[in-house]
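One protein chain is absent from this view; the other protein chains keep their places.
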Amino acid sequence: MADVTIWNEFRHEREDDDAAAVYPDGIHETIAEGLGDAHEIHTATLDEPDHGLDEGRLERTDVLIWWGHTAHDEVATDIVDRVHARVLDGMGLIVLHSAHYSRVFKRLMGTTCSLQWREDGRAERLWVVDPGHPIVDGLDESIELPETEMYGEPFDVPEPDRLVFVSWFEGGEVFRSGCCYRRGNGRIFYFRPGHETYPIFENDAVRRVLKNAVDWAASPGGSPRSFGERD
Amino acid sequence: MADVTIWNEFRHEREDDDAAAVYPDGIHETIAEGLGDAHEIHTATLDEPDHGLDEGRLERTDVLIWWGHTAHDEVATDIVDRVHARVLDGMGLIVLHSAHYSRVFKRLMGTTCSLQWREDGRAERLWVVDPGHPIVDGLDESIELPETEMYGEPFDVPEPDRLVFVSWFEGGEVFRSGCCYRRGNGRIFYFRPGHETYPIFENDAVRRVLKNAVDWAASPGGSPRSFGERD
Amino acid sequence: MADVTIWNEFRHEREDDDAAAVYPDGIHETIAEGLGDAHEIHTATLDEPDHGLDEGRLERTDVLIWWGHTAHDEVATDIVDRVHARVLDGMGLIVLHSAHYSRVFKRLMGTTCSLQWREDGRAERLWVVDPGHPIVDGLDESIELPETEMYGEPFDVPEPDRLVFVSWFEGGEVFRSGCCYRRGNGRIFYFRPGHETYPIFENDAVRRVLKNAVDWAASPGGSPRSFGERD
Partner (left out) sequence: MADVTIWNEFRHEREDDDAAAVYPDGIHETIAEGLGDAHEIHTATLDEPDHGLDEGRLERTDVLIWWGHTAHDEVATDIVDRVHARVLDGMGLIVLHSAHYSRVFKRLMGTTCSLQWREDGRAERLWVVDPGHPIVDGLDESIELPETEMYGEPFDVPEPDRLVFVSWFEGGEVFRSGCCYRRGNGRIFYFRPGHETYPIFENDAVRRVLKNAVDWAASPGGSPRSFGERD
């Protein structure tokens, strides 16, 4: 049983009617509901003290899920430092949708994390390109989302260690939608779906991916990391 | 100036009217025409002695381009061995379309190289996902092919060293269409387009890719490879 | 609890006094002893019918461990085909020491798998270069082997997906001693130590690596692999 902290910016749902209609209690609560009771779930949001991520919470967290969009720059530098350090120390990190532009993800990737996008509300189909990966356990060959925002290539990230999903968009684009990375001792999974005005996190297949991703990203053991001067 | 050998199975164009209509002199001649005179071009086909790949020809070849479809199993084992050894020794290899099932490519990849496919004649759009790669030099953000055969994921190959193109298909699929590998000292590029009944190799952007790929795959130097017992 | 099959060529120990002195019951039995009772262990050897690898045994095997040295060419092609297919289908494979030249490993890698070597009986130190990897769980920063055969670079394999160990040899060489790969749905781990005339498989740290590697390579789930023509 992993300790999971779901972090949500939690602004759209309080300020925007469309988002509130889909996620009345906030995206974090819908994600929590989807994870069920296999894990110990905590939530944290931007406007709490320390954004809900005090040292004790992060220290106990095995996997941190991150959703943000409109207020990336309001995340304080010392919290970014703290999350970054914990990932390198072995905490798993799952980065959702517009959090490609979060400070934490950009810090870990070292690139702009830019992409192309369009609000279009048409279909997305996420194809499994790595059928042996534990993150796709139990899925069919693809996931169908009837209405989504479009994200297009190029996606300015380092070549993923494992590319798990590639999206097809009805409007004519493709996107590397499921990307696995290791940084330090931590496992990172970027997953594209999740716009605030579509009920993406109620989708069964998306929920299955998040469950699998938590299992995959939870700390997998390892040996000591010794740095510094040697005798 | 690289020495380029274009290998073509050359059966469809002699036996099938549709293929003959598109490639009357054989696919190899159309590819050769597209490469222009920047390189020294040779061609070789299945029904020549040694399939046109005697030791001297291979020894002098910097980059070998391979197209095959209907007669993979007729390629003799000793020629497969010879090509395989030359790639590991530093010869570049460009594998086109249905040659994903060629004996040489399967030998180098170590996997089945299977995929999904459909004869559908609808559009394909190849998106550049690695805009800094020399193989996409001078291209736009995508290549449009109005009529193609569809190839879909999963494509059972090792994770590419660099993924350069991802295809979008009008019928709803995606495919990793441009995959770079290094094996031994040799550079390998798999490029998806190229069906025998569509004039793919007359497309300017496709021709640009092949030119760039030849430049990229041509032997880039290196140091000696010493194997065996040491004192 | 995984089903583990330990395959051993089992010739040196029956024909060579030095090997028999170290591994009187065969290398496979010493490896089995080291794995303890966390898994269901089977053994198989070259001179059994089907080399001990009939279809039922392979079908039930989650992780196959492979040791061979002097008789790689006596492994029948249909058994190589069978093992290869099972790995791509999801069976884990752990390849030990001189089995870098086994037919199965060369088939999966697509390269010569050549290296440099010297019988020298001096020390090897395997440094953990990926301290977050589950295969090094519980280890110190390095493993010390007082007497070993030397393997040196270049090691002609594809760039590993994850490089876990790098060896330092007293005689002046280095080697990529722990290499992780994915091929198809199967996980592959190459581990360098294990000469037939040194008691490597009695070393506690080596035994820990093998236990961890079995856990890592055991089938991790996934989604269906659909190949062939689509409607």
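Read from first to last, the chains carry the letters A, B and C; within each, the first residue is number 1.
Note that a residue touches a chain if its C-beta (ideal position, glycine included) is under 8 Å from a C-beta of that chain, and two chains touch if they have at least 3 such contacts.
This is a predicted model, so every value here is computed, not measured.
Engineer: In the whole complex, not just what's shown, which of B:H42, B:R57, B:R118 or B:R182 touches the removed chain?
Structural biologist: Missing-chain contact among the listed residues: B:R182.
Engineer: In the complete assembly, which of C:I94, C:M109, C:V128 or C:L145 touches the absent chain?
Structural biologist: Considering the complete complex, C:V128 is the one touching the chain left out.
Engineer: In the complete assembly, which of A:D16, A:D156, A:E170 or A:E202 touches the absent chain?
Structural biologist: Reading the full complex, the residue touching the unseen chain is A:D156.
Engineer: Going by the contact rule already stated, which one of B:V128, B:V166, B:I200 or B:A213 would touch the omitted chain in the full complex?
Structural biologist: Answering carefully, the residue with contact to the hidden chain is B:V128.
Engineer: Considering the whole complex rather than only what is displayed, give the residues of chain A touching the chain that is not shown.
Structural biologist: 88, 107-112, 114-118, 150, 152, 154, 156, 158-159, 161, 173, 181-184, 225-231
Engineer: Kindly note down the residues of chain B that lie in touch with the hidden chain.
Structural biologist: Answer for chain B: residues 90, 128, 130-134, 136-141, 161-162, 182, 184-186, 212, 220-226 touch the chain left out.
Engineer: For chain C, which positions touch the chain that isn't shown here?
Structural biologist: Considering the whole complex, chain C reaches the absent chain at 125, 127-131, 141, 152-155, 159, 162-163, 166-169, 172-174, 176.
Everything below uses one rule, namely that only the chains that are shown with their structure count from here on.
Engineer: What is the distance, in whole Å, between the centres of chain A and chain B, each centre taken as the mean of its C-alpha atoms?
Structural biologist: About 37 Å, centre to centre.
Engineer: Would you pick out the residues of chain A that each touch at least 2 other chains?
Structural biologist: Within chain A, residues 128, 131, 141, 162 contact more than one other chain.
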